[in-house]
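With one protein chain withheld, the remaining protein chains of the complex are depicted in position.
Coming up: chain A.
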Amino acid sequence: MDAQGANDTDDRGASAPHARDQQGAPHGVSEPPPGPRTGVAALSPRYQVGVALALAVVAVAVCVHIGMVFLHVAPSNTVTKQHGKAIDEWIYPEFEQNWKLFAPNPLQQNISVQVRAQIRTGDGSSRTTGWYDLSARDGEAIDGNLLPSHTQQNELRRAWDFFTATHDGSNRPSGLRGALSETYLRRIVVLRLDRADASGPGGVVERVQVRSRTTNVRPPEWSEERISLKPVYRVLPWWSVPGDEAEGGVR
């Protein structure tokens, strides 16, 4: 164990001797040692104090940081309940992280976000479109794609997650984030409708309605599980689209 341990550190730091020649040229092995200026020993006591101080500060910072990140990713526990605020202050906004990748359980439902629009046509009358399945379009774009774009894989999916996380069962928003998520989702669906040319020539999108369609993934063939495959809908109220938004945005 000891020998292996030594090996292992060796493995990561093997080039320590090379690193000493500043430029880090890895093969300067035959070069003479670069004169008297090596390491702590070459420093006067005054400067050695500086090194010790730096070492102490960095050591403490590293330990605190690793500890904070650990507590941030750990399940809620005694320490996080008592010191949650301090941990959050250290972590947010730049060190936020979430590694529950497909855990504790992978998502077992396909959630499609669909939209329909009320269009004011060129001649002043009004019509309602059918439902556009935006998630299905993303799915098609991903099919056979070695490099799916974040716009196809994350945008709508995460916008919907954001919406459901900031709204209650009766679609009432909570706080600033709730309001932001509504605007965001609306802007996404308006953009997608525009790309699908839903309004037709001369038409303008006046209102949109979003719904989600949740279907359980069919259990594996070799499983004896039986679950309902009937889709469940969550229908949001109609939202009016501000005039400039229906026109502008990214094409």
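Quick notes on this structure:
FYI, a residue touches a chain if its C-beta (ideal position, glycine included) is under 8 Å from a C-beta of that chain, and two chains touch if they have at least 3 such contacts; residues count from 1.
We take it that contacts and distances are computed from a predicted model.
For the chain that does not appear here, its UniProt entry gives the protein name "HTTM domain-containing protein", which is one of "HTTM domain-containing protein", "Iron ABC transporter substrate-binding protein", "Mannosyltransferase" or "Branched-chain amino acid transport system permease protein LivM". Where chain A meets the omitted chain, the residues involved are 1, 4-5, 7-8, 11-31, 37-40, 42-44, 47, 50-51, 54-55, 58-59, 61-62, 65-66, 69-70, 73, 92-108, 110, 112, 135-136, 138-139, 142-151, 153-155, 157-159, 162, 176-177, 180, 183-184, 187-188, 191, 217-220, 222-223, 248-250.
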